[in-house]
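Here the complex is missing a single protein chain, while all its other protein chains stay put.
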Amino acid sequence: MILIPCPWCGSRDAGEFAYGGEPTPRPDPRTATREQWRGYLYLRNNVAGWTTERWYHRMGCRRYLTVQRNTVTNEVRQP
Amino acid sequence: MVIVGGGVHGLATAYYLARNHGITNVAVLEKSYIGSGGSGRNTAILRSNYLTPDGVRFYDRSLKLYERLAAELNYNVMFSRRGHLTLAHNDSSLRTMRWRAEVNKASGVDSEVIGPADIKKLVPFMDTSERARYPILGALYHPPGGIIRHDAVVWGYARAADAMGVHVHQDTELTGIDVEQGRVTGVRTSRGSIATRVVVNCTAGWSTLVANLAGVRLPVQTFPLQAAVTEPVRPFLDTVVVSGTLHVYVSQTDRGELVFGASVDPFASYSTRGTLEFVEGLAGHVLQLMPSLSTLRLLRQWAGLCDMTPDFAPIMGHTEVDGFLVDVGWGTYGFKAGPVAGETMAECVATGRTPELISAFGLRRFADGSLVGEKGAAAVGH
Amino acid sequence: MKRQTRRLDRQPGEVIDRGSPLEFGWNGRSYPAYAGDTIASALAACGERVFSRSFKYHRRRGLLTASYTDPGCIVQVGDEPNVRGAHRLVTPGMDVRSQDTWPSLAFDVKAANELVGRFLPAGFYYKTFIRPRPLWPTYERVLRRFSHGGVVSPDPLSPELSSYDKRQVHPDVLVAGGGPAGMTAAVAAARAGARVMLVEEEHSLGGHLRWGDKADLAALHDLRSLLAASGVEVLTNSVVFGRYDHNHVAIVQRGLPHVYERLVKARAKTLVVSPGLIERPYVFAGNDVPGVMLSTAVRRLINLYAVKPGDRAVVLTANPQGDAAVVDLERAGVEVAHVVDARGGDDLVRVLGRGGVKGVELVGGHRIECDLVVTAVGWTAPLTLLTMAGTVAAYDSRAARYFPGTATLPDDVLPAGGVVGDGTLDELVAHADAVGREAARRAGSMSRREPAAEIPALPVDAHPELFHGPTHGIVDFSEDVSSRDLLTAVEEGYSSAELAKRYTTATMGPTQGKLESVNVVAIIAEATGRTISQTGTTTWRPPYAPVTLGALAGRHREPVRYSPMHPWHERHGAAPLVAGAWIRPDHYGDPAGEVLAVRERVGIIDVTPIGKLDLRGPDVPKLLNLLYVNRWSKLEVGRVRYGVMCAEDGVVLDDGVTGRLGDQHYLMSTTSSGAASVWEWVESWLQTEHPGWQVHVTPVTTSYASINVAGPRSRELLGRVVAEIDLTPQAFPYMHVRTGRVAGVDGCVLWRIGFTGELSFELHVPASYGLHVWETLLDSGNDLGVRAFGIEAQRILRLEKGHLIVGQDTDGLTQAFSAGLDGLIRLDKDDFVGRSELVWQAEAAAESRLVGLHPNDASVVPEEGSQLIEAGVICGRVTSSRWSPTLHRSICLAQVATEFAEPGTLVTVRLPDGRSVPATVTEHLASVDPEGARLRG
Partner (left out) sequence: MAETGVVARSPIAPAAPEIILAGWAVSARRSGAALTVTDCTPLTKVAIKAAPVGATAERLEVPFGRVSRQTWTLGDRDCSVMVVGSGPGEWLVLGPPGSQVSLIHQLSALAGDGDLVAVVDLSHGRALVRLTGSWAAEVLAKETAMDLGDSVCPDGAAFRSAVAGLAADVIRDDRDGTRSYLVGCERSSGQYLFDSLLESGAEFGIEVDGFVPPDI
């Protein structure tokens, strides 16, 4: 199991966290077109390499945090 | 034309292009050896007991093509029709099983909900007692389901396509797709360039990266799916057993090994190294189903890559780039669809029209908001 | 009983305890042994040479490596299949049997396969049995009888075979492999201040020193003393079977007093990999005949177990270890008839004999009689753990073996010992000492100023490339794959190592390549005219050694949750319902009676699993407005409101009521299954989108025991146990909340809501008093006819009332309008989660709707999941259905295509048994009291 560096609790097993994936900015709901909105819902970069992603420390401090992870090697670092 | 990916989808597409449409000027590009991706890493389970009528029709066609594949290719792919059980451990999954059974029956596919006593008859090793942590309330029994020798399918298609003049280039990696004024003009590879007006993306695990080369964005996220196999023991398990609640599926090969799979890993990754928690969880769940297997030894674990789409249905057909077609997003069920995907993609390429069988699977559906309902049940199904 | 006819006199390094004789069974006969004997050594000491039959051809097989990897001695021990007989120690009374032989090991009917061997070359499956197709299932059944392996039984295992365990450890340095290099590295790391764990697969430490000469044994003695004083935690008869990302290292520990096997999960700061080398078999005709052994096998048998492996031997040697075997054999009284020195170009052609070695044929046709053939032709480096860590193996033709490419290793993994190089014992020790110190430094056990340890380079001895002789022989002993099969695969076009492997199944068996992978690659390389480097290596996949499902599972437990009233439910015969982690009462034997009690009198139900979130702060209304589809800004203190949450795609996520307890204090309820996910949902919106909002969220689901008191006499019942709260309809109307004392318990929250459709009060009681309040309600309402009801009765009641269940009457794609929530959704709010999609759904009009449905034949209850079919096309499905004890008829909810959703529409339901029955869409979702008079009463 990989370790996720929690800024509050230190490195913990990834099993303590819920994976949140790439954060996607929420379009302004008053002006967003369907295309933009569905891009927000469905499109992800799916990078093979370093990516920034969100995790939720479900079993620990219950904080959402941001981590950089290489999706090929699974190396992680704090942004 | 160029097909990217030398797995069952790419090779089947090439084969049906040649066989059904007489198109043999086809190059299949494979960056490693044929069948080295998902085609050689899946657990080779076949079934057609899907939830939506679209899904049922599509996979039923695939199963029928599989059934006669050995004779057609003159290559024994060892299709073993041994029945497929999807266990329901709670009320809501039992309800979903009934729903699936009824949709299946309405489409002429053999599926039935059966109770614990009948399950016990099919699988004497199963703990069907009420004391189980997750008692088995029933199962969706699908007699046409079974397993096949996955490598043989790949080799059989490759051999037959090759015999009709298709070129299969192994160790050849796609490095670029040339698009001019919205249409494909050629591809570049690690071993040279090819001028072509049609490129079909039949990859799994790398489908977004290939699509990005053509400037097409896909609603896909790549997750590892792990599998494992035990040492052989004398045959004792005749059916394929799936439990969505326990995230496990198991079958026994003709060689006596148990082959296990599970749901995809909990986070997106391109890593196929595998994890310890996968085998721990897998073993725990298998023993919940069949407690007397504690002494059976796990021999090997591996992982493949699954391209998950938002609605658990594939993306097939044309894209906004003229000449760039996709046959991707196969999640955890790509192998089952190999023959029908090849047949319909070949038709799509050859005729320029989208066959009715795959009309629900177009890329536009995400922008249009008309998703496919396989996710409706939110049940794990393999 | 058998006698130990081949037992030698006491050997200096022997591991058997002659003071502890014992007996065990082999195929039903009693055999003597000593404590410390393996199954194989004990049988060999009694003169047994055949232990199994081969996979395809059912040829007799004997000892090859006399170690864990020995493919020839895999046996059944009691209920345990596939036990490594050359590793497992014998115990008194152990019942050992040969596997997969019928009727007996000596006379095996399937050996006829050998006669039809020409039908079983590589890939024969693919090329045969194709036509006629209908016969393949028959062929398949026959083929399955030839599967290889032990037997498992459906009966429960003995307690000792079913006790497993797990433990998690955090060593600074973990050393995998307890030979001289591993022992040295462990001591060095411990002396540098590191917490060290050392793991060894065999039953004792020392690796090859154990079967070495006097000097080796002396060195071993010294190393063991150093280790004993070092504080290193040592696990023997244990194996590191995997190195996963971030140095998560998996070990299986065996031979424990309290558990059969234990999975030790180590989060090691650094990992030292020192597995030693595995001796490689030689490929030539007859190389699998019992009596053909590797040099390490005979050295183990003689020196560790005092077993004389044969009477007259021929030795093929290409290295000093082979030479040492000659010395050992002679000392043990084995006549060495001939030494074939491969370094001088000599070779063996074939083994003579079928059931056992009778002699060998040399180049030139010269034959020598013997009963033992020993080969020493080189080594395989077991690189599993290193390749798992990312190293790329590189072939060195000068040494005739693979080495780990250290440049590709992460900083937290260091190899030591034979996998890195050769050299004298002193050189290996010096190297491993430096590796151990460096491992400790990298683990942070030393001060940061300490410079990196200078790790000396180990010399690499030249070794001839010897893979196969002039004849074809077995390459993969587990799979019965011969060198001829590999050539066939290459000829048929499966010319990459991976394809040839898959086509022939070489390396796929229980040894997983440890013995055969280099030979496989070498033979394919030669057949394709490439070098071994060009041909590449085969993949080493975890686990390093096979590991039982029991050990992986451990004491597999999954959390269970009970309500405070659970003891009462158990005492009153509740049928348990497993709902995720919760175990809930489904019913108490009579769900219909329970329904009627609620409709006619009063019932109480345990609804503790309902999710509850305590929300405090000035910005709670903003949060509620954002997450619910309806409006929340003007909820007064003392009021509760029903709300529905959607995801951003407009799909219904959860529902529940939220009450305002104080100025800045709210209690939100969720569905039982949604309790955890809604909490995360709330946190995600607060933490990632609106960190400035002033809201504190505390989950209080299990702080309260929740009891719903429902029925026309619920007010009367509650009045008897509530003192200070005015329960009159005027003082406490529908959809209001009060707090106070119930049955003597302070701090209770009372909601007037009605999922059942009756007048009802939901009590949230401090959980430790839940059982007290529950029992008090039942005691106090005896004369009112109060009755406990379960989930099943509640399902019926809510269905009669037409209340939907999220996830049952909606699914993963049901948007709010399809769920029939039109009245609730406030698209005029500026924003709420899912609003955009719902605006578009409203514009396009929903494609399907949730409706009430009554089968025209009131006695027919269509099972949930039944399909609605019009003109052969599916146009909907029954999402909920029950027999209504109140109305004496069947009632349903259904999702139907919008064109069939008009009240009065006649639709056709296809039942699971194939019958079609007509049903009518009802005016309301509710079949009982659609106006809501009862719950407002």
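Going in written order, the chains are labelled A, B and C, and every chain counts its residues from 1.
One rule holds in what follows: a residue touches a chain if its C-beta (ideal position, glycine included) is under 8 Å from a C-beta of that chain, and two chains touch if they have at least 3 such contacts.
Here the structure is a predicted model, which is why all the values come from computation and not from measurement.
Student: Touch partners of the unshown chain, restricted to the chains that are shown, please.
Tutor: Spelled out, the missing chain touches these shown chains: A, C.
Student: Looking at C:Gly62, C:Pro81, C:Pro543 or C:Pro564, which makes contact with the chain not pictured?
Tutor: Per the contact definition at the top, the residue touching the missing chain is C:Pro564.
Student: Determine which one of C:Gly536, C:Gly617 or C:Pro930 touches the chain that has been left out.
Tutor: Of these options, the touching residue for the absent chain is C:Gly617.
Student: Per the definition of touch given earlier, which of C:Lys2, C:Arg267 or C:Arg826 contacts the omitted chain?
Tutor: Candidates C:Lys2, C:Arg267 or C:Arg826; residue touching the omitted chain: C:Arg267.
Student: For the chain left off this view, which of C:Ser158, C:Thr698 or C:Asn856 is in contact with it?
Tutor: Of all options in C:Ser158, C:Thr698 or C:Asn856, contact with the hidden chain holds for C:Thr698.
Student: In the full complex, which of C:Arg144, C:Lys166 or C:Arg530 touches the chain missing from this view?
Tutor: Checking the options C:Arg144, C:Lys166 or C:Arg530, the one contacting the hidden chain is C:Lys166.
Student: To test your reading of the contact rule: which positions on subunit A touch the chain that is missing from view?
Tutor: Residues touching the hidden chain, for subunit A, are 1, 8-9, 12-13, 15-16, 58-63.
Student: Please output the residues of subunit C touching the missing chain, sorted low to high.
Tutor: Looking at subunit C, the ones touching the missing chain are residues 165-170, 195, 257-259, 265, 267, 555, 557-564, 567, 581-582, 608-609, 614, 616-618, 694, 696, 698, 700-704, 743-747, 766-769, 771-772.
The definition used in the following text is that only the chains that are shown with their structure count from here on.
Student: Where the CA atoms of subunit A average out and where those of subunit B average out, how many Å apart are those spots?
Tutor: Between these chains, centre-to-centre, one finds 27 Å.
Student: Measure off the straight-line distance from the CA centroid of subunit A to the CA centroid of subunit C, and report it in whole Å.
Tutor: It comes to 26 Å between the two C-alpha centres.
Student: Which whole number of Å gives the spacing of the CA centres of subunit B and subunit C?
Tutor: 22
Student: Can you list every residue of subunit B that touches 2 or more other chains, as numbers and ranges?
Tutor: 271, 273, 275-276, 369 - these are the residues of subunit B that touch more than one other chain.
Student: Which subunit A residues touch at least two other chains?
Tutor: Only 1, 34, 41, 73-74 qualify.
Student: Which positions of subunit A touch subunit C when the two form their complex?
Tutor: Touching subunit C: residues 1-3, 18, 20, 23, 26, 29-30, 32, 34, 37, 40-41, 54, 56, 58, 62-64, 73-74 of subunit A.
Student: What residues of subunit C sit close enough to touch subunit B in their complex?
Tutor: So the residues of subunit C touching subunit B come out as 79-82, 100, 125-131, 133, 136-137, 140, 143-145, 147-157, 161-162, 164, 242, 244-245, 248, 250, 263, 265, 388, 494, 496, 498-499, 502-503, 505, 508, 510, 512, 541-543, 546-554, 556, 558, 560, 577-579, 807-808, 811-814, 837, 840, 863-867, 869, 874, 877, 910, 912, 914.
Student: Please name which positions on subunit B make contact with subunit C in the complex.
Tutor: Answer in residue numbers: 33-36, 40, 53, 68, 70-71, 74-81, 89-92, 95-103, 105-106, 113, 124-125, 133-135, 149, 151-152, 155-156, 170, 230-236, 253-256, 271, 273-276, 279-280, 282-284, 286-288, 290-302, 311, 369, 371, 373, 375-378.
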